[in-house]
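Of the protein chains in this complex, one is absent; all others appear in place.
And then chain A:
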Amino acid sequence: MSEAYFPVGPGLGPEENFLSLDDILMSQEKLPGRAESALPRLAFALGQGAGPGDSLPEGSKLEIPLWLAKGLHDSKRRIISVELPKVYKEAWRTVFSADANVVDLHKMGPYYYGFGSQLLNFDNTENPQIAQSILQASTFISRFRRIMDSSQNAYNEDTSALVARLDELERALFRAGQKGLNDFQCWEKGQASQITASSLAQNYGKRKFTEVDV
């Protein structure tokens, strides 16, 4: 059915989409890093230090959200330097190449693919090529089959067990697959030709009359 609101999807590759809610939520994820120079009076703002006057000494470890890291990152590397979160490091990469289907991607940051794409922005990551092949070859492609089968076969069942291990991008795909299946089943039962009240109109009756009287 046509929707009242058309959502803006997440952005392409290392670029974010400014208006996309998914991208905004994703850029809130934290990234480990360290301060390259002393940051006067900013300790409180960055979550360490007791009072508003403390300064961060050089070399201290920080956890900063992605949007802050992207803004402060500079090729001359004056302010901060970032390192890869451990989910994107060598150890986890071998886990993914062994079998990507068993990994709980929701726990690894609910925006695994988007965040990983953003990490390629910082050119101080070790091997962007390997990081990329993980995003595509091991993880997405090998999980694709599982998502397709589970989304197209679970009709009218509780899908929370199936969706629990998927990250946000895979969940959107899962919902699209479910919608295709549900539309077809609903048509086959004959419900497609029944007239039902629109979801917007169903909420009209819920306002109480006492609120209307001014």
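To be clear about the criterion, a contact is a pair of C-beta atoms (placed from the backbone, for glycine too) under 8 Å apart; a residue touches a chain by one contact, two chains touch by 3 or more; residues count from 1.
Here is the rule we use: contacts and distances are computed from a predicted model.
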Omitted chain (choose from "Large ribosomal subunit protein mL46", "Histidine-containing phosphotransfer protein", "GINS complex subunit 2" or "Leucine-rich repeat-containing protein 49") - UniProt protein name: "GINS complex subunit 2"
Among A:Ser60, A:Ser97 or A:Gln132, residue touching the chain not depicted: A:Gln132
Sole contact to the chain not displayed, among A:Leu25, A:Leu46, A:Leu120 or A:Ala154: A:Leu120
Positions on chain A contacted by the hidden chain, ascending: 12-15, 113, 117, 120-121, 128-129, 132, 135-136, 140-142, 144-145, 147-149, 151-152, 169, 172-173, 176-177, 179-181, 183-184, 186-188, 190, 192-193
